[in-house]
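Sharing a structure, written as structure tokens. Questions coming.
Apart from one protein chain that is not included, each protein chain of the complex appears where it belongs.
For reference, chains read A, B and C in written order, and residue numbers begin at 1 within each chain.
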Amino acid sequence: MPSAILLLSCPDQKGLVARLSGFVYERGGNILHADHHGDVAAGIFLSRLEWELDGFALAREEIAPHIEALATELGADWRLQFSDERPRIALFVTRQDHCLVDLCYRQSCGELRGEIPLVISNHPRLEARARQWGAAYHWLPITPDTRREQEQKQLELLRQARIDLVVLARYMQVLSAELLAALPPAINIHHSFLPAFAGARPYHQAYRRGVKLIGATAHYVTAELDGGPIIQQDVVHVSHREGVRDMLRKGKDLERVVLARAVRAHLESRVLVYGNKTAVFE
Amino acid sequence: MPSAILLLSCPDQKGLVARLSGFVYERGGNILHADHHGDVAAGIFLSRLEWELDGFALAREEIAPHIEALATELGADWRLQFSDERPRIALFVTRQDHCLVDLCYRQSCGELRGEIPLVISNHPRLEARARQWGAAYHWLPITPDTRREQEQKQLELLRQARIDLVVLARYMQVLSAELLAALPPAINIHHSFLPAFAGARPYHQAYRRGVKLIGATAHYVTAELDGGPIIQQDVVHVSHREGVRDMLRKGKDLERVVLARAVRAHLESRVLVYGNKTAVFE
Amino acid sequence: MPSAILLLSCPDQKGLVARLSGFVYERGGNILHADHHGDVAAGIFLSRLEWELDGFALAREEIAPHIEALATELGADWRLQFSDERPRIALFVTRQDHCLVDLCYRQSCGELRGEIPLVISNHPRLEARARQWGAAYHWLPITPDTRREQEQKQLELLRQARIDLVVLARYMQVLSAELLAALPPAINIHHSFLPAFAGARPYHQAYRRGVKLIGATAHYVTAELDGGPIIQQDVVHVSHREGVRDMLRKGKDLERVVLARAVRAHLESRVLVYGNKTAVFE
Partner (left out) sequence: MPSAILLLSCPDQKGLVARLSGFVYERGGNILHADHHGDVAAGIFLSRLEWELDGFALAREEIAPHIEALATELGADWRLQFSDERPRIALFVTRQDHCLVDLCYRQSCGELRGEIPLVISNHPRLEARARQWGAAYHWLPITPDTRREQEQKQLELLRQARIDLVVLARYMQVLSAELLAALPPAINIHHSFLPAFAGARPYHQAYRRGVKLIGATAHYVTAELDGGPIIQQDVVHVSHREGVRDMLRKGKDLERVVLARAVRAHLESRVLVYGNKTAVFE
């Protein structure tokens, strides 16, 4: 049975939980999940509310206007999603396919609530892999000279495929500020425990520094390279016996899981960005 | 600033979140934390609600009766605590002191919201340790013949010291059903990942079975040995290089942390028991 | 460059490390890895020795006889493998494909040192999946009446495909003692932290017990159901918010990784079975 999911953030004030739950209850809605958090230091209230549409007094298309009215009173940012919506995802890849295969597999068995109709790459290598899972593959090689033009093509492809979410699944290119401004939300997987080893070749950096753990970080893409709001992180132990190749191998398992968790949380409206941070309602 | 914390469970029904938050809001209370969970399979609604006493329309002593009225309507079990209360804890120990030292240290530095005035043991060994942290120590040796009598003395000591929580911090005796019935809530630390290796000498059992992880479990004590509701569990990897002695050493770190987390959660009214399970609101 | 890998276990005695490394050194071999362990309680010495074939005085086919001579003196069990051998793996599956896809993917990108030419199932469902990765698929439905006959067919298929290792990748059938006796080494993935929740539907058992961690165990298959030597185990935290479906989803990630690690360790001759335990040289 479909449900409505509201993500909302606003300046903290008395009675917010009561008002939000009252909003649903007075209209006959049955709350399935209610998760609130007050960031006292920042003076911000964050909420995720999920209720059944069945029995709710408002029709789907009427809900957003009513929330808008409430949000205006509260000074709130908000986002509304229905649990039976299927967001459309584009994967950006280069030559490594472990995240591509993992996300497509999870999508195929119902673990990700969405579709993956489109894969864009700056390299021809993964075409067969993408098609194996039923996604269209577009090879758009990028050089300093062609970047602007190719990014326009990327945007055009995203528009045509009505993409809601971009996932940089080991895409070895920096997106221009112009592209970023025009893009739907984008999630990147960085193969280090950010902010350690930002930038290129993090496993090589980690190996040189002699760390005893390697990590992976999934974050929203912002203008600051490797600096966007972090959604998920995890680490795995390494010993002196393990060289860069072992780190690459172990890291792949980490990247897959961390990225999949972040994408899943986003698709289920569990991630609320505030400032340069996220609240992940799990 | 002191706050009120309500733990409540009842049969699931529409509007519970709205009613509970409304109860606080209508009386001028500011909700600090609200955490709800519906166990759909069991048809049970679970809630932890914390609000500031400052500005709340009801005096402390008036709150419980009002909640009782609401709970009767909802068919709810509930428990109310104030954040400035200091529950009184008795530790039961035998010969191993790592949990005793750990809990007393955490109490001394403010990490545990409570007092530890009393240590009871069936062995004389840890008297100096207990006194080092300011707790009274009572040695009550137990044999099959003296069990009944000594358990009566234990109960008398608990009553005199007005104990709210008993912690079996590596206490190597089984409590009789009579004692259990008369006891305040009791938390035990079992040095295995229950239900694996229930009973005696779990590290020896684990070693013989050749497991690659050892665990610790903190649970409420019930009549079924090692069968009560689990509050916290954790594990640590072991390799073939590690014998029983290594397991004992690594396990001690695990036991300390797992027990301390469980005691802390209980003291802050974060643990709600339903059926033979717990919800831990963190 | 190819190397020789020797796994050896024998009663503990003085000078074993010196004799083994001397055996290699005197024949001009360069030791790449040497890992020894004495299980003092069991009085057993365990060793994994890897050395370069390049420059070694013995030809490949001469090595085994020389080791046999040494092993006879020491009373040792041993196994010799060359790093450029490609063991042939058969997967047994039923209806769940996450381990199948994961192992095939890892094989395809070089993470597993071996081939997967054959998939056997008691269910028709995963045929397309298996073929997608280039493996032959044989559907052998099993009923109490046909078990004996179908197991004979399974053995015949294994023989024809010259299979070195069987992996039960979520195969929902118990193997008969006769089949087991005739089988190459077999690794099973059990979706619990054994010995907790042995037998059927472990996630349902775990949910009912209210554990705070769920696990997965990869072990060699023996006549005792879920009782064979454990190779790898791992766990993941679950909270009261997570029902059986969430456990199933989280467990799948765990099963994939734990099984892949165990298979990889076996293929690289890192697992030495002694008694009902394993030493895993990592």
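Following the convention adopted for this analysis, a residue touches a chain if its C-beta (ideal position, glycine included) is under 8 Å from a C-beta of that chain, and two chains touch if they have at least 3 such contacts.
Keep in mind the model is a prediction, meaning the values are calculated, not measured.
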Query raised in the report: Just one of A:Ala57, A:Ala128, A:Val174 or A:Leu213 touches the chain that is missing; which is it?
Result: A:Leu213
Query raised in the report: Among A:Ser47, A:Gln150 or A:Gln233, which one is in touch with the chain left out?
Result: A:Gln233
Requested in this report: Consider the whole complex, including the chain that is not shown, and state which of C:Gly38, C:Pro117 or C:Gly243 touches that chain.
Outcome: C:Gly38
**Report entry** Interface with the undisplayed chain - residues on subunit C
**Finding:** 14-19, 21-22, 24-26, 28, 30-36, 38
Report summary line: Residues of subunit B touching the missing chain are 97-98, 101, 105, 109, 111, 132, 241, 249, 253, 257, 282
Requested in this report: In the full complex, which bits of subunit A touch the chain not displayed? Write them out.
Outcome: 37, 39-41, 46, 193-197, 209-213, 215, 229-235, 239-241, 243, 275-280, 282
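We take it that only the chains that are shown with their structure count from here on.
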Query raised in the report: Once you find the CA centre of subunit B and the CA centre of subunit C, what distance in Å lies between them?
Result: 41
**Report entry** Cα-centroid distance, subunit A relative to subunit C, in whole angstrom
**Finding:** 36
Query raised in the report: What positions in subunit C touch 2 or more of the other chains?
Result: 241, 282
